[in-house]
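After the structure tokens below, expect a handful of questions from me.
Note that this complex is displayed minus one protein chain, with the remaining chains in position.
Letters A, B and C name the chains as they come in the text, with residue numbers starting at 1 for each one.
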Amino acid sequence: MSVDPGDIVEVSTEDCFGGMVKTSRDLPSETVAFDRLNPVSGPIEIRGAEPGDLLAVHFASIVPARDYAISATFPHFGALTGSHETVTLQPPLDERVWIYDIDVDAWTATFSATRSDHRLVMPLDPMHGTVGVAPASDEVRLVVTPSTYGGNMDTPELRAGVTLYLPVNVPGAMLSLGDGHARQGEGELCGTGLECAMNSVIAVDVVKGAAPAWPRLQNDEYLMSTGSMRPLEDAFRISQRDLVNWTAELTGMDTLDAYQLVSQTVRTPAANVCDPNFTMMAKLPTWALHDASVYGGMHQHLKAVSAKYRN
Amino acid sequence: MSVDPGDIVEVSTEDCFGGMVKTSRDLPSETVAFDRLNPVSGPIEIRGAEPGDLLAVHFASIVPARDYAISATFPHFGALTGSHETVTLQPPLDERVWIYDIDVDAWTATFSATRSDHRLVMPLDPMHGTVGVAPASDEVRLVVTPSTYGGNMDTPELRAGVTLYLPVNVPGAMLSLGDGHARQGEGELCGTGLECAMNSVIAVDVVKGAAPAWPRLQNDEYLMSTGSMRPLEDAFRISQRDLVNWTAELTGMDTLDAYQLVSQTVRTPAANVCDPNFTMMAKLPTWALHDASVYGGMHQHLKAVSAKYRN
Amino acid sequence: MSVDPGDIVEVSTEDCFGGMVKTSRDLPSETVAFDRLNPVSGPIEIRGAEPGDLLAVHFASIVPARDYAISATFPHFGALTGSHETVTLQPPLDERVWIYDIDVDAWTATFSATRSDHRLVMPLDPMHGTVGVAPASDEVRLVVTPSTYGGNMDTPELRAGVTLYLPVNVPGAMLSLGDGHARQGEGELCGTGLECAMNSVIAVDVVKGAAPAWPRLQNDEYLMSTGSMRPLEDAFRISQRDLVNWTAELTGMDTLDAYQLVSQTVRTPAANVCDPNFTMMAKLPTWALHDASVYGGMHQHLKAVSAKYRN
Partner (left out) sequence: MSVDPGDIVEVSTEDCFGGMVKTSRDLPSETVAFDRLNPVSGPIEIRGAEPGDLLAVHFASIVPARDYAISATFPHFGALTGSHETVTLQPPLDERVWIYDIDVDAWTATFSATRSDHRLVMPLDPMHGTVGVAPASDEVRLVVTPSTYGGNMDTPELRAGVTLYLPVNVPGAMLSLGDGHARQGEGELCGTGLECAMNSVIAVDVVKGAAPAWPRLQNDEYLMSTGSMRPLEDAFRISQRDLVNWTAELTGMDTLDAYQLVSQTVRTPAANVCDPNFTMMAKLPTWALHDASVYGGMHQHLKAVSAKYRN
């Protein structure tokens, strides 16, 4: 698929299990090979995008495509278990599947406990866990590992209304996306959100020569830098340094003054603490920048042109 | 000082520099010895508190006591520099002091850049960086290291309106507090907030035999668990496991069901990523617990009895 | 290049700078692009090797090909500086180049300080920093990142006389090697060893269906497991768990008994603490296994058939 900068694209994505987990008896570890998890839609070629450019992807709409979503504990995956990276000799936690009822009209997901009758109705907050471009240096990577090219960052900030900025590493950028979650807590504690197929609408554009070192996000209230690394403090440091540098650039302040300003105003939710790289967010309220113009008002522009697709 | 459970106490605290940094020429590293940073007010003995009890400390009011606050880069301290723990051969960042104007009537702090004329008026959001009790096992610790006994957790969540729950380790609990910040970003990036002397009002109470393993907080919207450890993912894990266990206890669900529920609803701001232990917060919205009663409604009780002191 | 199991192969490798740093004025950061560092010789196809097999590579001889070797501090690379992963706001350490005189006849390298007249003659201890096979799951990776497929592990244990065991992920295994060091301390502290082109002789063979999860090594005195991960304790844990499992398998003991035996006899040098993944070694003396037979005596066999090439 090939599109032009400025185009609006409707994308359907499968859930992270490729749609193969449908009941609480379909254990993911028996149903899907680990390196086949997280199938993505794409790649989408953005014509004219060249290495060194910035790719802007605005999410106008993300809507669950099914009336259920799946969450699960996957053996040796998640923040509160030994993992493939933090290995121990202990057996894995039990593998268990939770089925959530999704009601798009009511905009709710319903949790049902598996070992008691506890139920909870939660608001939907749909997002894409995985959005990325082709890596630099001719590398080919499993999307499960988030890095400078985006990938499986698994942040709930990637909801409708946000614009994602990615570096272009290869001609055409080669955008792909997937791993929709009907909602997810910060940190993706158990390793999965409310995994769900999605129907999404995105608007894409290009800023020549403006590639960021790491993925950035913007919504109406915040500028956000990301860092994806292990250990978690290195992900934190990467996201914060990028935000400090971005602030210095937008305000004309020197680095230490920007460091000071960010220190007193930043918000720092985790994105994921379960993937092969952990992802941290650094969020600066736009009021702290006197509402400075960012990438020539790209976020506002893409929001406006895709307004009629907003869900 | 000795008080009874149920008492309301007015406490004045010095800033983290003992009040000795007053101008941008007073470099903290030359003005205060490292192990004399963070003086605290106390200890306050709570009569009848015994090891194994829970000490509840409700913050009714925290108000800056001066018309200025200080922030600074301190050599080899902070999240974006090599430190005493993460040592490198590089020279430290420049030591620099920022003076903020505090206007309690307008409820604002004004940032002024040191190398340009950039200024920003920010809302006040006063908090205590350091609140703790005497450690267990006859240890004596510098308060700069946060741990199970509380201490220098440096979370902006410790603002007026919150109730802090601490384990009692010694008879009388021996509560101390200090390190007021007129505001602070999450993570305390540069190592300091808007350091300021404070006038605070707290209400204290005791729940027999209910000592939590790690400090917990509660406000009208969230239950919060904390973890203070290095590396950052271990602080994250501690806070999240405590929240999972707390959720299981309050809902009667089994551990994996609670793990699932927390995974989809939790918020995870950093408290500090600069102290000898890093601190992470795990925040669960009370709606996710059907507004379950916590410690017999202690938070609501202390909020009510101290209502007239609210600022 | 295509060889058969049992073949002996002579390989010439360039140094990690592609031979382009020749004097102390050739700063690596100006001479070589980061993603062109560490060129490797290969890939060598081993006919008949299939996914799931074990590839054994015995190093009969590794001899410096030049009369000098290069070491350098590279900006933001090395264990005692902020890096591309552990980012700070501090400027990098000075970039500096050291030229060592290599005397193959005397089997020495001579260090000369750059800012004083301190000199030291050291014994040569040649090794390959980078030896690996094609990754699994169709990934393509820069060799600078060590992982399950081998790659830039940078361990001084990879000297002549050792047999390296690698998992085969693709038909033919596709072996490549390079990054010779005339010697290197454990941990590769400053980010480089005595970087040198090498003439090496290897003997390769295949054990059907015996792919290890992580690279393993064997010499006459030790069995060695490796782990490449961040943070360093995770690299440690991976290497130790592999050694525990290997010990259990070779002795018939249960896992906890093997854990106990390894705990009291293992040696644990770092390989590198500077690359995008850190590498730790877990070394078990063969006497602790009553000299159990490993992979059918593969190490002894390859050592014998290549004996005449030993340097």
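Heads up, the rule we're going with is that a contact is a pair of C-beta atoms (placed from the backbone, for glycine too) under 8 Å apart; a residue touches a chain by one contact, two chains touch by 3 or more.
All of these numbers come straight from a predicted model, not from anything done at the bench.
The missing chain, though absent from the view, touches A, B, C when the full complex is examined.
Considering the full assembly, A:Thr81 is the residue among A:Thr13, A:Ser41, A:Ser61 or A:Thr81 that touches the omitted chain. Here the missing chain is touched by one residue of C:Arg25, C:His118 or C:Lys308, and it is C:His118. The hidden chain makes contact, of the residues C:Thr148, C:Ser200 or C:Gln240, with C:Gln240. Against the chain not displayed here, chain B makes contact via residues 35, 85-89, 136-142, 229-231, 234, 237-238, 241, 244, 255-256, 259.
Although one chain is not shown, part of chain A still touches it, namely residues 80-82, 86-93, 231.
Touch with the hidden chain on the side of chain C covers residues 71, 73, 79-80, 93-94, 96, 98, 111, 113-116, 118, 120, 122, 183-190, 192-194, 230-233, 236-237, 240-241, 244, 251-254, 256-257, 259-270, 273, 278, 288, 290.
One rule holds for everything that comes next: only the chains that are shown with their structure count from here on.
The minimum number of touch steps linking chain B to chain C comes to 1. For chain C, the chain whose average C-alpha position is most distant is B.
Of all chains shown, A has the CA centroid lying nearest to the centroid of every protein CA atom.
When the CA atoms of chain A are superposed on chain C, the rotation angle comes to 180 degrees (nearest 5). For the touching copies chain A and chain B, the fraction of interface residue numbers used by both exceeds half; the interface is of the same-residue type. Separating the CA-averaged centres of chain A and chain C is a span of 36 Å. For chain B, the set of residues that touch two or more other chains comprises 80, 93, 231.
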